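A single protein chain has been omitted; all remaining protein chains appear in their positions.
Moving on, here comes chain A:
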Amino acid sequence: MVSIQVGDIDIIVHGVNTDTKFKQQKLPAWQPILTAGTVLPAFFAIGIAFIPLGIALLVTSNGVKEFVYDYTFCKDANATDGSTCSAKLESAGSNASQLGLICKCEEIIELGEDYEKNVYMYYGLSNYYQNHRRYVRSRDDSQIHGDSVTASSLNNDCEPYKTKYVNSSLQYLPIAPCGAIANSKFNDSITLTYIGQSPEVSVGLDSTGIAWFSDKQEKFNNPSSWVGFTNPPNWNSINVYDLSSDTSNDGYENEDLIVWMRTAALPNFRKFYRKIVHSGTFAEKLPKGRYRLNIDYAYPVNAFDGKKSIIVTTTSWLGGKNPFLGIAYIVVGCICILLGVVFLVIHIKYGKK
């Protein structure tokens, strides 16, 4: 504000100087007005870009070879009546896992074509809500980070798998690792044998390199001592430091555990199980033919109508076999071109007015 003393000239100067284009809302504007004229080319451009891209994606996806085998109801190898492992576990009741009950079963599968390297094995679970709110919370990241924790400092979200009464020490000890996620760790073990030639060759399976590097490096670390902990109830007698004979893959740093602990987003999910070791017979590929799956069936899924499957797959730059993206791109591209045509017609017919 200028006081009253200031004369004409000063006021004008004051007006011009402080009133920038910004203040007067007169900034230059580039105005991409969304009219038929600008929207039309955009639609066509999107259409033209999307359709070939979609085809490329579809081709990529179709190039991926994937074999899925549902083994939920595989036959108990030790049973004579042809009953299933699933039934065996169910009959053991709710504490099958806690008893450490293992049912052996064998399945023969046939790969219809060669699986070029690299080939991976996944296990799949369906109807399994690893994304349940309370389940997702049920962990203690400090504990698996290797920080020293006590029974009281453990995250309460781990309940009811936070502490366990241990007869030998007559007290409640913290569970390592605590929480429902760790407790429900997938514990089927699967081996693969190529029986398409004789002698049979068992396929080498690598259980390392399946977890995120960042997880293994930073997030999961073993504590300095395992004393004063107990194992999760469902793990029977197995302790976390017994998960592998390889010390670099043991304890919290066990990659199967790490993979399991990264809870899946969707109720039907697959998790990385093993990498096929490409050597010997399998140096270039997993040849087509018959294979035998030997499964230590210990993971009960009946209670929630779950399904377990084993997936053998190659991979592309895009990931696994999934035609969705390719199809979606083609569809959206077509819709865009269609809209473009409709707009063009409207534009030609009424646009001039």
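Just so it is clear, a residue touches a chain if its C-beta (ideal position, glycine included) is under 8 Å from a C-beta of that chain, and two chains touch if they have at least 3 such contacts; residues count from 1.
The criterion applied here is as follows: contacts and distances are computed from a predicted model.
Missing chain, UniProt name from the options "Small ribosomal subunit protein mS39", "AP-2 complex subunit mu isoform X2", "Phospholipid-transporting ATPase" or "Vacuolar protein sorting-associated protein 51 homolog": "Phospholipid-transporting ATPase".
Checked against the full complex, the one of A:Tyr71, A:Tyr128 or A:Trp235 touching the unshown chain is A:Tyr128. Across the entire complex, the residue among A:Ser142, A:Ser202 or A:Ser248 in touch with the chain not shown is A:Ser142. Along chain A, the points of touch with the absent chain fall at residues 1-8, 11-12, 15, 19, 23-25, 27-36, 39-40, 42, 46, 50, 57, 66, 94, 122, 128-139, 141-142, 145, 155-157, 159-161, 179-180, 183-184, 212, 214-215, 218-219, 234, 259, 262-272, 300, 303-304, 317-322, 324-325, 328-329, 332, 335-336, 339, 343.
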